[in-house]
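Note that this is a trimmed complex: some chains were dropped, and none of the rest were shifted.
Letters A and B name the chains as they come in the text, with residue numbers starting at 1 for each one.
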Amino acid sequence: MINKVFKTPKEAIADIFDGATIMIGGFGEAGSPIELIHALIDQGAKNLTIISNNAGSGHVGLAALLEHKRVKKIICSYPKTAFSEVFPDLYCNGEIELELVPQGTLAERIRCGGAGIPAFYTPTSVGTPLAEGKEIREIDGKFYVLEYALKADFSLVKAYQGDRYGNLIYYKTGRNFGPIMCMAAKVTIAQVNKIVEVGELDPEIIVTPNIFVQRVVEVANPLHEHVLVSQNKKYPWTE
Amino acid sequence: MDRINIGWSKEEMATLVANDIPDGSYVNLGIGIPELIANYVPQGREVIIHTENGLLGVGPAPAPGTEDFDLINAGKKPITAIKGACFFHHADSFAMIRGGHLDFTILGAYQVSQNGDLANWSTGSPNDIPAVGGAMDLVQGVKNVFVIMSHTTKDGTPKIVKKCTYPLTGVAVVSRIYTDLAIIDVTSQGLKVIKLAPGIDKNTLQNKTEADLIF
């Protein structure tokens, strides 16, 4: 019997190892698997490479993971968000490596990693500093840069509902990087607001087919990053 | 750019842009002033607004207290969705952008050069945190790239230049510039002024512009 359900975030992320490459879903707060990230902070894995659109905000979630010096490198399109304090400090002190990738190139590199496409050409960034040192090719009179697929050891994503097979649906713009990150990791771990019975999700509306998900864990009432940031909370909680 | 004392206000600039977007257009709005444009779409036009984080059909800002932080725009501000909207993931969203399906993107800028080069993501300062987001994809893929910005920096330095000194977002990508002082088309002949703000004359505009203007 297939049962990908884990009881707690702690159990779901237990085997993440030092030096792992981890994709983390979310566009800002929407879709960010904050409980999985907090469990990862508790677990202690370090020397991580993180692939994520942003670099976190305040002192919770992804920002807290960075603040605890667990991340040696981040591959990211926009590490400069409102209330982003941790990343700028680390970056200016040379304590974290940044690979800056245009957002669409980031998305496509991740999808290609999941789709068995090792490299592709894109017009994005041609003629800019982000294309420097990369192969440029002329196709039908236009110039393109060669970009390589991204893959990960683990993906941590947040979805809305899931089942024991690993089927997922998302909620509004929380979908963002989730579906493609599920495709691109050896082990995808999804936190969902609700686990439903197999068969409850209409086969026509499933966004992430179960084959792309290895673990599902229910977090019924996930924390809201903007609330925690406005309260200046820090993880781990210190009361 | 909090206050503009001469020329058009931000709201007037947004109105000018909105009037130039035909019925039925698909439009991506950048962060900041471009977001205002959604408020000035003329009555009777349906313009479908795309936000690159996965929604086609951005609606008006939510009433205070009704915000849903899982329904946000590229600037990470709460939004609403119109009837007929749809959600999708990032690779599909940038397929729309890169694949040439959007009609307009309206972006802010640090500098625009006379051949339409755009610099809007980095000042190149070593202390600046580099962050590019979707700008480089938008300028490559969207059919018409419009810039909306103040004509000069606060200290009066021209932002419309012969050659950008800041790192580029794209080469020869901008087709029209809306500033507080004028509307300028990027043409193969050069920068052509198609409208002056009330009270602005040609000499004043040229003096605030590093690149040569055609009137």
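FYI, a residue touches a chain if its C-beta (ideal position, glycine included) is under 8 Å from a C-beta of that chain, and two chains touch if they have at least 3 such contacts.
This one's a predicted model, so the numbers in the text were calculated from it and none came from an experiment.
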Composition of the entire complex, counting every copy that the file contains: A x2, B x2
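By our rule, only the chains that are shown with their structure count from here on.
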CA centroid of chain A to CA centroid of chain B, Å: 28
Chain B - residues contacting chain A, complex: 51-55, 68-72, 76, 81, 87-91, 93-94, 97-98, 122, 127, 129-137, 140-141, 167-171
Interfacial residue positions of chain A with respect to chain B in the complex: 27-31, 53, 77-82, 84, 87-88, 91-92, 98, 100-108, 110-111, 122-130, 170-180, 207, 224-226
